[in-house]
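With one protein chain withheld, the remaining protein chains of the complex are depicted in position.
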Amino acid sequence: MPITTVLDTKIRRISILNEHGDFDAELGEGLIPDDDQVRLYEHLVVCRQYDEVAFKLQRSGRMGTYPQNKGQEATSLGAAYALRRDDWMVTCYRENAGLFWHGLPMEHILLSWMGDERGNRIPEGVYCTPLAVPIGTQMLHAAGLAWAAKYRGEDRIACTFFGDGATSEGDFHEAANFSANLDLPVIFVCQNNSWAISVPTKIQCSAPTLAQRGIAYGMECVQVDGNDIFAMVKATAEAADRARRESRPTFIEAVTYRLGDHTTADDARRYRDQDEVDAWMKRDPMIRFRRHLEDRRLWDSQKQADIQKRAEKEVAAVVKRAEEIAAPHARDMFDHMFAELPEELRVQRDTMRTSSIGQDPAQIEDAVEVTNP
Amino acid sequence: MPITTVLDTKIRRISILNEHGDFDAELGEGLIPDDDQVRLYEHLVVCRQYDEVAFKLQRSGRMGTYPQNKGQEATSLGAAYALRRDDWMVTCYRENAGLFWHGLPMEHILLSWMGDERGNRIPEGVYCTPLAVPIGTQMLHAAGLAWAAKYRGEDRIACTFFGDGATSEGDFHEAANFSANLDLPVIFVCQNNSWAISVPTKIQCSAPTLAQRGIAYGMECVQVDGNDIFAMVKATAEAADRARRESRPTFIEAVTYRLGDHTTADDARRYRDQDEVDAWMKRDPMIRFRRHLEDRRLWDSQKQADIQKRAEKEVAAVVKRAEEIAAPHARDMFDHMFAELPEELRVQRDTMRTSSIGQDPAQIEDAVEVTNP
Amino acid sequence: MSNLTLVQAINLALAQEMEADDRIILLGEDIGLNGGVFRVTEGLQKRFGPERVVDSPLAESGIIGTSIGLAMAGLRPIPEIQFEGFMGPAYDQICSHAARMRTRSRGAFTIPMTIRVPVGGGIHAPELHSDSPEAIYAHTPGLKIVMPSSPYDAKGLLISAIRDPDPVIFFEPKRIYRAFREEVPEDEFTVPIGKARVVTEGDEITLISWGATVVQCMNAIEKSHRSIELIDLRTIYPIDMPAIVSSVKKTGRVVIVHEASKTCGLGAEIAARITEQCFLHLEAPIQRVTGYDTIMPYYKLELEYLPESNRIGTALEEVAAY
Partner (left out) sequence: MSNLTLVQAINLALAQEMEADDRIILLGEDIGLNGGVFRVTEGLQKRFGPERVVDSPLAESGIIGTSIGLAMAGLRPIPEIQFEGFMGPAYDQICSHAARMRTRSRGAFTIPMTIRVPVGGGIHAPELHSDSPEAIYAHTPGLKIVMPSSPYDAKGLLISAIRDPDPVIFFEPKRIYRAFREEVPEDEFTVPIGKARVVTEGDEITLISWGATVVQCMNAIEKSHRSIELIDLRTIYPIDMPAIVSSVKKTGRVVIVHEASKTCGLGAEIAARITEQCFLHLEAPIQRVTGYDTIMPYYKLELEYLPESNRIGTALEEVAAY
């Protein structure tokens, strides 16, 4: 009597297409039409090509620091596939595949990593947010975006992505807590890729799963094989449904792996074993997906060669577009500070080539273009 | 197969002496020696008296804002009883009963609320920390204090107290997460008193329990009737044991109720029903404890009258001590800024009665005493 | 016209703007049924419903972070932080996101949010309930900062802030929340952001202040026999330098008064700019009468810390005598 049970809860794990190529027909059949399966796979090939090229751009000094996406692409892509085009995707920096699927033009990401804010100028009608550099902070924006949709009676939802490391930040907690307590239509997709730079997940969370973070908020939570695009689609679709119909949030732990370094500024060999990487190489989401498509005769090596060629061409064109954009003007840094530039900022802008900012407004002609981006 | 269970967990609730006076002998017998039961009850009477007097001091203009403790005293007292004298108590502002038991001289708390930092000058050998005004922040200090003990190989632990509202702050999350992942000997006592000023607990946490916050960290967690001093002692003793032996943290949700206003600046009638308060009045921890002692012939109305008289005398003496402390010196605000006062601060201090701080170091005599605290 | 306290003027401005624009949502701790701990939002939840006046969880970063999301979606959130001392947990969302979103996204996302925050000392409150962090946010590009010193300005500036397309921190000097009443038009009107107010004209000394210390300055002027031009900044950022410069060119002598600590306070910036722009007109060093470079003491000593009228008076005399 005096010791009673006040909570009894379980967490499920969803896997449909596992690393051995086993496909669970009951859950997976009909989940993604065949055409779409092919399109998704092709998209993955393009994104992998993009990732490789971006890496090389950095190595050859044509771009700044870049975080490779390699190995994690199925997570954001599966989620994006299950969203509506007008749902918000509120991402971190390792979700290229999902963002491109969701409508973000591919040159934007390159431009941002090339040190140009114009990469973040999300086009009208694309529902995503700029790269989030401060870890763990963007989930609150997702909660606010979802709240706005609810307030307006729209049935748009928000799906936010973040890493295992991000779940250690206080803002993650506040975002999850606001979403649960205010009944907001948000999906939290935690991309547990085993590492936060050099720090293994167990230092971020010593519990057996990250999924159980959601229990703290009374939130529905689930663990998913994040390298299994079918499982990602299924979990996200369920969560989207819950968000849209019941205005309730969901926490999805997507178990995946960062096959590359943290960013081009990192050298992962300093802190992790090659064995671990090799084991995860075999779990690459593209390998099992391709095999699955081949088993179903939706794919063959000719198609693979074709898409590879197309990917190369497409990505080359994207790089060209990104590099051809005219260098920004020094004065651009002022132009979006406020809707209307306050007088003192106008003076600073117009005198920026003089030392005495604020004292000589006559030198506006001096604001020359940057020659060396 | 593809949907598997990766977590299956339960939360217990402990109650030993319930509001109807039922006592669970199996759990409760021998838990607290009879003498100590009497001492604890007497301590509660003194603390309740202190609380009433403090309230009146504020009302009569002799003290600033004060947060009443009424109704919650068993929570911190039960926990303090289960701690060792050299364990850290890292509290918020509603734990007078526990702090006084733990060794803090009673005038300190009054002095702090009288607007005097000297109330926070914790005496040597008393293991507690100053009043924590910014909600939800002190649990990180508890984690650090516990960490220091572990680092030094001491078997001292830290027990930190906070409200239901505090669990919404990011710092709570970070403190719990650090403690779990770094294996720190900390006890988290959440005093769920139904309200955070005017905001009901369900806005802080829509989950069925606050206890389940701890699951997020893979932390042992338990719900306790916080108005049941026996249950508090038992839960805290178990947690202390876990901390001391295994260096693992525990989350205790102590369900209690704030019988008074949030502080003397608040008027709870604006936002809560008297019915709710009346119902909780009957669950006052002192009522059931007294009845229990009387049942056991450890207490009677003569003893009650005696302790009441002693409490009045004792508290009056405390008030006298607090009020007799000489007013602080204006220059005191400088004297504890740094171990050694930097030159520019010395000049500010020595010229504080002139306008031109920093320019006239000759006027040190001007620093007069405050006449009107 | 009604004769209103500062609290009432703000309440009225909120109600009228909410009536006119349903994109406005208020959120914060205790702002609903309780009407906020200072009763600034009294009656608004009842009138506009719990969807528009939202009691939030106790989490300042959450309050500002979700407000940023609401604003990105085109709403006009008005979050309240209960006391300036509790902006700390929200510092990152304010400075790393709200202030940066427009420029980061080259205008694709904007943050039309007004953060309301009671500010300053003098009310015998506990620790962290009496600070003046305006310079911190003035040093953060991308924010506008406003601090009224009267009911009239409070209403007019708040309406400007709410309608402003960029993030504004609206500091409410709590010491004068109910200290006096003033005639305030019933209808909506705006006081422009970025324009100071000449409170009293004079040609001997320019006295510059903002928020609650404007009242202390007026007291000092009353006790003084000198001709003092009192400028109430009203907006902390952007600073109305033309108003200051034209006064200083007339007087050549300046006293700046603020509650915040001296080092790196806004007074330093104003003094530096005056020296830059009026160098040849200055006849005496600029005096700053401010809080000391100490922690704002607990309330037994708060009046020793705050720049009261006698300290201001001494400074005026010293500057005049130089």
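Per-chain numbering from 1; labels A, B and C assigned in written order.
Convention: a contact is a pair of C-beta atoms (placed from the backbone, for glycine too) under 8 Å apart; a residue touches a chain by one contact, two chains touch by 3 or more.
In this text, all values refer to a predicted model and were calculated from it rather than measured experimentally.
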item	value
From C:15, C:198 or C:268, residue that would touch the chain that is not displayed	C:268
Residue among C:17, C:55 or C:92 touching the omitted chain	C:92
On chain C, residues whose C-beta touches the chain left out of the figure	61, 85, 88-89, 91-92, 95-96, 99-100, 103-104, 127-128, 135-136, 138-139, 141-142, 237, 239, 260-261, 263-269, 271-273, 275-277, 279, 282, 284-288, 292-295
Touching residues (missing chain, whole complex) on chain B	117-118, 120-123, 129-130, 134, 137, 140-149, 151, 158, 170-171, 174-175, 177-178, 181-182, 333, 336-339, 342-345, 358-359
Chain A residues that touch the omitted chain in the full complex	64-65, 112-117, 131, 133-136, 165-166, 168-171, 196-199, 203-204, 265-266, 270-271, 327-328, 330, 332-334, 337, 344-345, 348-349, 352-358, 370, 372-373
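To be clear about the criterion, only the chains that are shown with their structure count from here on.
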item	value
Distance-maximising chain from chain A - centres being C-alpha averages	B
Approximate Å spacing (C-alpha centroids) for the pair chain B, chain C	35
Separation of mean Cα positions, chain B and chain A [Å, integer]	43
Cα-centroid distance, chain A relative to chain C, in whole angstrom	39
Residues of chain C touching at least two other chains	56-57, 59, 61-62, 89
Shared interface positions of chain A, touching two or more other chains	170-171, 174, 177, 181
